[in-house]
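The other protein chains are all here in position, but one chain of the complex has been omitted.
Our next item is chain A:
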Amino acid sequence: MTGTRGFAAQLAEDLGPEDLRHVLNVFRGDLDRLSEVLRVSAAAGDGASFRRAAHSLAGAAGAVGAQALEQACRLAMTRADIGAAQMPGVAADIAALCQGALAELAAFAGGLDRA
């Protein structure tokens, strides 16, 4: 998650702790919803829906500077070698990255509260 903390610090400076927490809550909701859409699309082998969900996840991750998650989502959108058979695995990897990004940002927000 290199870079997430740097951009999150920038966000904290721009927004202040209260607004940052609000944005992170919206981000959490996006990840929960979109990673579920990704998982269901992968299970159904629906490539179009899979790519749309990956695109939205990439946008949400990019907005808060979760670079590793954003890059993984963009690869999932564009890689030609991801077929129906590979989609569930890719979705699982992205779900793990989502949890990692959320944990990192939660830790950062907790740090803000203690500061």
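Just so we're on the same page, a residue touches a chain if its C-beta (ideal position, glycine included) is under 8 Å from a C-beta of that chain, and two chains touch if they have at least 3 such contacts; residues count from 1.
Basically, contacts and distances are computed from a predicted model.
J.: Name the omitted chain as UniProt records it, choosing among "Ectoine/hydroxyectoine ABC transporter permease subunit EhuD", "Circadian clock protein KaiB", "Membrane protein" or "Sigma-54 dependent transcriptional regulator".
T.: "Sigma-54 dependent transcriptional regulator"
J.: Check each of A:L15, A:V40 or A:A109 against the chain that is not shown and name the one that touches it.
T.: The one listed residue touching the chain not shown is A:L15.
J.: For chain A, which positions touch the chain that isn't shown here?
T.: The list for chain A reads 7, 10-11, 14-15, 19, 22-23, 26-27, 29-30, 55-56, 58-60, 62-65, 70, 74.
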